[in-house]
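Report on the structure given below.
Just one protein chain is left out here, and the rest sit where they should.
For chain A:
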(Lines give C-alpha, C1' and ligand atoms only; values in the text may rest on other atoms or scores of the structure.)
Protein backbone atom coordinates (compact mmCIF):
# COMPACT_ATOMS: atom_id res chain seq x y z
CA UNK A 1 0.00 0.00 0.00
CA UNK A 2 0.80 3.61 -0.30
CA UNK A 3 0.32 6.33 -1.34
CA UNK A 4 1.41 9.27 -3.31
CA UNK A 5 -2.18 10.42 -2.93
CA UNK A 6 -1.87 10.40 0.85
CA UNK A 7 1.52 12.17 0.68
CA UNK A 8 0.04 14.81 -1.61
CA UNK A 9 -2.95 15.39 0.66
CA UNK A 10 -0.68 15.80 3.69
CA UNK A 11 1.57 18.21 1.79
CA UNK A 12 -1.14 20.39 0.39
CA UNK A 13 -3.32 21.07 3.41
CA UNK A 14 -3.43 21.18 7.19
CA UNK A 15 -6.67 19.29 7.23
CA UNK A 16 -8.91 17.49 4.79
CA UNK A 17 -10.61 14.27 3.82
CA UNK A 18 -9.07 11.09 2.43
CA UNK A 19 -11.82 10.25 -0.06
CA UNK A 20 -9.27 9.49 -2.80
CA UNK A 21 -8.37 6.32 -0.90
CA UNK A 22 -11.33 3.91 -1.15
CA UNK A 23 -10.77 2.11 2.17
CA UNK A 24 -10.14 5.39 4.01
CA UNK A 25 -13.33 6.68 2.43
CA UNK A 26 -15.22 3.64 3.72
CA UNK A 27 -14.01 4.60 7.21
CA UNK A 28 -14.95 8.24 6.42
CA UNK A 29 -11.50 9.43 7.53
CA UNK A 30 -10.29 13.00 7.70
CA UNK A 31 -6.92 14.29 8.80
CA UNK A 32 -5.72 17.31 10.74
CA UNK A 33 -2.12 18.26 11.30
CA UNK A 34 -0.17 20.79 13.30
CA UNK A 35 3.56 21.24 13.83
CA UNK A 36 3.66 18.25 16.14
CA UNK A 37 1.81 15.46 14.37
CA UNK A 38 -0.94 14.36 12.04
CA UNK A 39 -4.14 13.03 13.56
CA UNK A 40 -6.78 10.98 11.76
CA UNK A 41 -10.41 11.28 12.76
CA UNK A 42 -12.93 8.49 12.19
CA UNK A 43 -16.45 9.75 12.93
CA UNK A 44 -18.88 7.17 14.23
CA UNK A 45 -21.15 5.61 11.65
CA UNK A 46 -23.31 2.52 11.76
CA UNK A 47 -21.12 0.88 9.11
CA UNK A 48 -18.24 0.63 11.60
CA UNK A 49 -20.17 -1.42 14.13
CA UNK A 50 -19.07 -4.94 15.07
CA UNK A 51 -21.24 -6.06 17.94
CA UNK A 52 -24.22 -3.92 18.99
CA UNK A 53 -23.11 -0.46 20.13
CA UNK A 54 -19.40 -1.17 19.65
CA UNK A 55 -16.92 -0.40 16.89
CA UNK A 56 -15.48 -3.40 15.06
CA UNK A 57 -11.86 -4.00 16.12
CA UNK A 58 -10.92 -4.30 12.46
CA UNK A 59 -12.11 -0.75 11.74
CA UNK A 60 -10.02 0.52 14.66
CA UNK A 61 -7.01 -1.46 13.41
CA UNK A 62 -7.54 -0.03 9.92
CA UNK A 63 -7.54 3.48 11.39
CA UNK A 64 -4.35 2.70 13.39
CA UNK A 65 -2.60 1.47 10.23
CA UNK A 66 -3.47 4.55 8.20
CA UNK A 67 -2.43 6.83 11.07
CA UNK A 68 0.89 4.94 11.11
CA UNK A 69 1.27 5.38 7.38
CA UNK A 70 0.57 9.11 7.61
CA UNK A 71 3.16 9.52 10.37
CA UNK A 72 5.79 7.71 8.28
CA UNK A 73 5.06 9.87 5.23
CA UNK A 74 5.44 13.04 7.30
CA UNK A 75 8.69 11.79 8.85
CA UNK A 76 10.08 10.90 5.42
CA UNK A 77 9.05 14.24 3.96
CA UNK A 78 10.84 15.91 6.85
CA UNK A 79 13.95 13.84 6.22
CA UNK A 80 13.79 14.09 2.43
CA UNK A 81 11.68 16.95 1.07
CA UNK A 82 12.00 15.74 -2.55
CA UNK A 83 8.58 14.10 -2.70
CA UNK A 84 9.13 12.20 -5.93
CA UNK A 85 11.57 10.00 -4.15
CA UNK A 86 9.23 8.70 -1.48
CA UNK A 87 9.08 4.89 -1.25
CA UNK A 88 6.05 2.66 -1.32
CA UNK A 89 5.26 1.53 2.18
CA UNK A 90 3.84 -1.85 3.08
CA UNK A 91 2.96 -3.06 6.56
CA UNK A 92 4.84 -6.31 7.22
CA UNK A 93 3.61 -6.98 10.76
CA UNK A 94 0.83 -5.35 12.73
CA UNK A 95 0.30 -6.18 16.40
CA UNK A 96 -2.77 -4.52 17.85
CA UNK A 97 -3.82 -4.39 21.50
CA UNK A 98 -7.44 -3.56 22.27
CA UNK A 99 -7.81 -1.91 25.66
CA UNK A 100 -11.29 -0.46 25.76
CA UNK A 101 -14.40 -0.88 23.70
CA UNK A 102 -14.97 1.60 20.88
CA UNK A 103 -18.15 3.48 21.74
CA UNK A 104 -20.37 5.26 19.17
CA UNK A 105 -18.41 8.54 19.09
CA UNK A 106 -15.48 9.95 17.06
CA UNK A 107 -12.25 7.97 17.20
CA UNK A 108 -8.92 9.77 16.78
CA UNK A 109 -5.55 8.20 16.01
CA UNK A 110 -1.96 9.42 15.86
CA UNK A 111 1.29 7.53 15.51
CA UNK A 112 4.90 7.96 16.52
CA UNK A 113 7.74 6.79 14.31
CA UNK A 114 10.05 5.08 16.77
CA UNK A 115 12.71 4.35 14.18
CA UNK A 116 12.87 5.67 10.62
CA UNK A 117 15.12 3.14 8.90
CA UNK A 118 15.74 3.12 5.19
CA UNK A 119 14.10 -0.28 4.72
CA UNK A 120 12.27 -1.03 7.98
CA UNK A 121 10.29 1.63 9.81
CA UNK A 122 8.93 0.95 13.31
CA UNK A 123 5.77 2.77 14.32
CA UNK A 124 3.63 2.96 17.43
CA UNK A 125 0.05 4.00 16.69
CA UNK A 126 -2.59 4.92 19.25
CA UNK A 127 -6.36 5.44 19.03
CA UNK A 128 -8.52 7.20 21.58
CA UNK A 129 -12.01 8.65 21.86
CA UNK A 130 -12.79 11.34 24.39
CA UNK A 131 -9.59 11.21 26.44
CA UNK A 132 -6.19 10.87 24.80
CA UNK A 133 -4.81 9.50 28.06
CA UNK A 134 -7.18 6.55 27.85
CA UNK A 135 -6.42 4.84 24.53
CA UNK A 136 -8.94 2.32 23.20
CA UNK A 137 -6.33 0.53 21.08
CA UNK A 138 -2.66 0.66 20.15
CA UNK A 139 -0.67 -1.01 17.40
CA UNK A 140 2.98 -1.65 16.74
CA UNK A 141 3.44 -1.60 12.99
CA UNK A 142 6.58 -2.46 11.07
CA UNK A 143 6.60 -1.06 7.55
CA UNK A 144 8.85 -2.08 4.68
CA UNK A 145 9.90 0.76 2.39
CA UNK A 146 10.26 -0.07 -1.33
CA UNK A 147 12.34 2.66 -2.89
CA UNK A 148 11.71 3.46 -6.56
CA UNK A 149 15.42 3.21 -7.40
CA UNK A 150 16.33 0.29 -5.15
CA UNK A 151 19.95 -0.63 -5.65
CA UNK A 152 21.03 2.77 -6.91
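The working rule: a residue touches a chain if its C-beta (ideal position, glycine included) is under 8 Å from a C-beta of that chain, and two chains touch if they have at least 3 such contacts; residues count from 1.
Simple rule for what comes next: contacts and distances are computed from a predicted model.
Of the candidates "Probable chemoreceptor glutamine deamidase CheD", "Ferredoxin-NADP reductase", "Hotdog fold thioesterase" or "Glutamyl-tRNA(Gln) amidotransferase subunit A", the chain left out of this view carries the UniProt protein name "Hotdog fold thioesterase". The residue touching the chain not shown here, chosen from A:80, A:93 or A:114, is A:93. Contact with the chain that does not appear here is found for just one residue of A:11, A:25 or A:132, A:25. Of the residues in chain A, those that touch the hidden partner chain are 1-6, 20-27, 46-51, 55-59, 61-63, 65-66, 88, 90-98, 101.
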